[in-house]
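First comes the structure, then the notes that go with it.
Of the protein chains in this complex, all but one are displayed in their positions.
Then we have chain A:
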Amino acid sequence: MAEGENEVRWDGLCSRDSTTRETALENIKQTILRKTEYLRSVKETPLRPSDGLSNAVSLDGLNKLLAHLLMLSKRCPFKDVREKTEFILKSVQELGIRIPRPLGHGPSRFIPEKEILQVGSEDAQMHTLFADSFAALGRLDNITLVMVFHPQYLESFLKTQHYLLQMDGPLPLHYRHYIGIMAAARHQCSYLVNLHVNDFLHVGGDPKWLNGLENAPQKLQNLGELNKVLAHRPWLITKEHIEGLLKAEEHSWSLAELVHAVVLLTHYHSLASFTFGCGISPEIHCDGGHTFRPPSVSNYCICDITNGNHSVDEMQVNSAGNVSVSDSFFEVEALMEKMRQLQECRDEEEASQEEMASRFEIEKRESMFVFSSDDEEVTPARDVSRHFEDTSYGYKDFSRHGMHVPTFRVQDYCWEDHGYSLVNRLYPDVGQLIDEKFHIAYNLTYNTMAMHKDVDTSMLRRAIWNYIHCMFGIRYDDYDYGEINQLLDRSFKVYIKTVVCTPEKVTRRMYDSFWRQFKHSEKVHVNLLLIEARMQAELLYALRAITRYMT
């Protein structure tokens, strides 16, 4: 069989035109059935030794296709595609080939599947979003499905991501995905790495690069250092880093390319935070998202326990939740009360300047020691660690050595005045897109808190935002950091700190133990705040260094 015939073209499915999709589906069906037939006929004839290998290869190829079909049957926003792909899978199964089934429960390990919007039951606005996303990427990823709790933000997020990855920009497409891989690998985020490895190969990237950074061009290797510093200790970025990248003879970056790369790096660092923070499950068609094993009892247990999604486990959590219902109810009440107090007596007791300054320092220092007591070592996911070197370099590392984080004053260099102008100058339109995204994330509110309605949450949001910036040493002159201590309790701080600084260490327990009475959508909202604040913090440091280089 010629390779060309076997090529399955998925892109027709992204069309909004149902007839185009239909023909594409028909083609896929033909190809897959042909392959299946072929495999079956080979299987039936006695094996020749030389065939063994090629058979395995073609079975592998078929399995990949089937996994993709499975993903489509679950996650395509178009109903016709979902139905048809399911039908194809069934017919393949009838031919005696084992078909995959999805593992785990839904897009997130932390959030029960029933809480998350099912594909197919979305309203018109979300459907448009899904269709847009699907048309752009050829898939509807789990991140999108979790973010759709906040469609307003999702729209901006997808627009930005689409622009960064697919629209006009100084970097070639495969570079962009490779930078995404580099950034995600810094946090050992196998989910994002897998996703972008596929995309990278799809846009014609050289598979050799995937064997490790040392196989990539020197130019990208040079970026490794910036990636490392940016991910873990952005305050250490100096104009020398920038100069090193811009003046490397034939491997130099141009300023525009560098800004593009920096935006991509920060985007993927924070997206890795989101992935871990919300416990995003592997995509159905990627490794670990599906299995070909039949759902036997023993298998079920093994794979699902490792996913942290065991039904019994969930029961326990629920019962635990029930026990502490009254507890957590008070938690919300107490928080509301504190906010009210702060609102009222803000003007009365005026802390001295020294007091304010020391509050910031205390918060900054304390934030270094806020860490979950259960020091679980998460083993780096398979294949991920090769994309970066120097695994030991991390935020935590630093805090143990008690290094001093210099204070970055937002009044001297802020996103709105400085960062925006620089980004927009060097990478037109992106400044605008990111600016919108920051605004939406910062100002997003439904005026609800757990079971309460009509609450002004701006104070709480500001506390979260400033707490994250505080961890990165960014100080707002006009903020009283005492508020943070009042509003954010320890378990919440642990969660924030872990998600932002060492996302790979986030556990289900952490996710469950903060804000127990709050809805999942609110926890996702918190995550959005976290990732945007983190992205802005990293961007501020990187852009300040670029500005310093330029002047």
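One rule holds in what follows: contacts are C-beta pairs under 8 Å (C-beta built on N, C-alpha and C of every residue); 3 or more make two chains touch, one makes a residue touch a chain; residues count from 1.
Throughout what follows, contacts and distances are computed from a predicted model.
Q: So one subunit is absent here. Using its UniProt record, which name fits best from "GATOR2 complex protein WDR24", "Prefoldin subunit 5", "Quinon protein alcohol dehydrogenase-like superfamily" or "Proteasome assembly chaperone 1"?
A: "GATOR2 complex protein WDR24"
Q: Would you indicate which residue among A:L117, A:A131 or A:M336 is in contact with the undisplayed chain?
A: The single option touching the absent chain is A:A131.
Q: Specify the residue from the set A:L422, A:L460, A:M510 or A:L529 that touches the hidden chain.
A: Reading the full complex, the residue touching the unseen chain is A:L422.
Q: Among A:S58, A:N215, A:T448 or A:T547, which residue is in touch with the absent chain?
A: From the options A:S58, A:N215, A:T448 or A:T547, the contact with the absent chain belongs to A:T547.
Q: Tell me which stretches of chain A touch the chain missing from the display.
A: That gives, for chain A, the contact residues 15-18, 78, 124, 127-128, 131, 346-347, 350, 353-354, 356-357, 409, 411-412, 416-418, 420-422, 425, 435, 477-478, 547, 550-551.
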